[in-house]
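Contents: one structure, followed by commentary.
Apart from one protein chain that is not included, each protein chain of the complex appears where it belongs.
Moving on to subunit A:
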Amino acid sequence: MIGFRLLKAVSDSVSSAEGAAADSQDEEVVTSDSADDFPADSQDEKVVVTSDSANDFPADSEDEKVVATIDSANDSPDSKTLVVVAKLQAAISPLSPFVSSMKTYAGCNSKAIWLSTATAIFLFVAVRVYVGMTQKSKHNRPGTVADLVRRGQLRSDRRGMYAQGISSLKYEDPFNNPYVKLGKSNSTVEMCGKVYKLSPVTLTKEEQATHQRRRSRAYQWKRPTMFLKEGDSIPPDVDPESVRWIPANHPFATTSSDIDESLAQTNVYQKHGVPFRIQAEHEALQRKLEGLQQDQKLNKFFIDSDNAKAYERSLKLHPKSNEAMDQNPSANQDGNSSPSSSNSSSSSFNSTAPSDELQKP
């Protein structure tokens, strides 16, 4: 492409060049520039080149024409000039078929070339415009922070660094750390493969106080001192605003409050020893066992003193009844759960240790 343009420029400088007509097959090139340099007589000498895209111009015939033209002018005073020009033309003339063929070729494909050039330029411009539009459309895309500004949730004039611009941060190194080097013009830090920029906190004490005042006006809240389940009645001397209602299925709701507050406090403060409930259960169990043992002892003693004689008499008087009682020892043993029932104890005593009683004096 570049080479063709060079050749074309050369051919244009030798012969007069018209606008490259793509459709034209034949061209008549007239050396307008060369006509100015030549004397008046040389105007008779015209190199007529007939270009045909289909045919290569035969070089020999071209030379013959030029030579014939030169020979006719040898005798004039400007013959040397003419000779030089002719020689120049002779040097260039071999290229002219090539140039003409290229012109033909160019003529046919110039449309394509111009088309491709125009397409490239168009694509370049289109991409630039698209990129520009894309960057601008970020502000108009739904779901960005701009929507929050639009809804009034965020004030655009008081936004952080993006409202102020990232271009220049006028602050000194906030960390006063010599190991972290921040350029004065480019305060960026590279960390874990990502590039970060420092943005200073802009919240002032006055703004903090303003927010506190706003919240104190907006949120009036009193700490609840009483928690009631749904359905409970409010005691008469209690401020209704200090009552917090708890749903029945809430983890804080209980059907009954078995734990005494003072007892609970004591349990929390306990540092040593057995915990209260464990101790209480242990003591209760201990008491129960002792009670059972006491009852057994009492039962044993009670049977010895009261029923020994009766047993002896019954043995002597009713031997058959003793046999009946011996046949039912299990029933008597099962009925021995209550130490207060002397009858059962006496029967069990009779069933279990008759021999001992008989042996006692």
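Going forward, contacts are C-beta pairs under 8 Å (C-beta built on N, C-alpha and C of every residue); 3 or more make two chains touch, one makes a residue touch a chain; residues count from 1.
The rule is simple: contacts and distances are computed from a predicted model.
S.K.: Out of "2-methoxy-6-polyprenyl-1,4-benzoquinol methylase, mitochondrial", "DNA polymerase epsilon subunit 4", "CobQ/CobB/MinD/ParA nucleotide binding domain-containing protein" or "glutathione transferase", what name does the UniProt record list for the absent chain?
M.R.: This omitted chain is identified in its UniProt record as "CobQ/CobB/MinD/ParA nucleotide binding domain-containing protein".
S.K.: Can you say which of A:131, A:238, A:285 or A:298 touches the chain missing from this structure?
M.R.: Checking the options A:131, A:238, A:285 or A:298, the one contacting the hidden chain is A:131.
S.K.: For the chain left off this view, which of A:87, A:111, A:211 or A:287 is in contact with it?
M.R.: Answering carefully, the residue with contact to the hidden chain is A:211.
S.K.: Using the document's contact rule, name the residues of subunit A that touch the chain not shown here.
M.R.: Subunit A touches the chain not shown through residues 127-128, 131-132, 135, 138-139, 143-146, 148, 153-155, 158-162, 166, 174-181, 183, 186, 188-192, 194-203, 207-208, 210-212, 215-216, 218-224, 226-229, 244, 246, 250-254, 257, 259, 261, 263-265, 267-273, 275-280.
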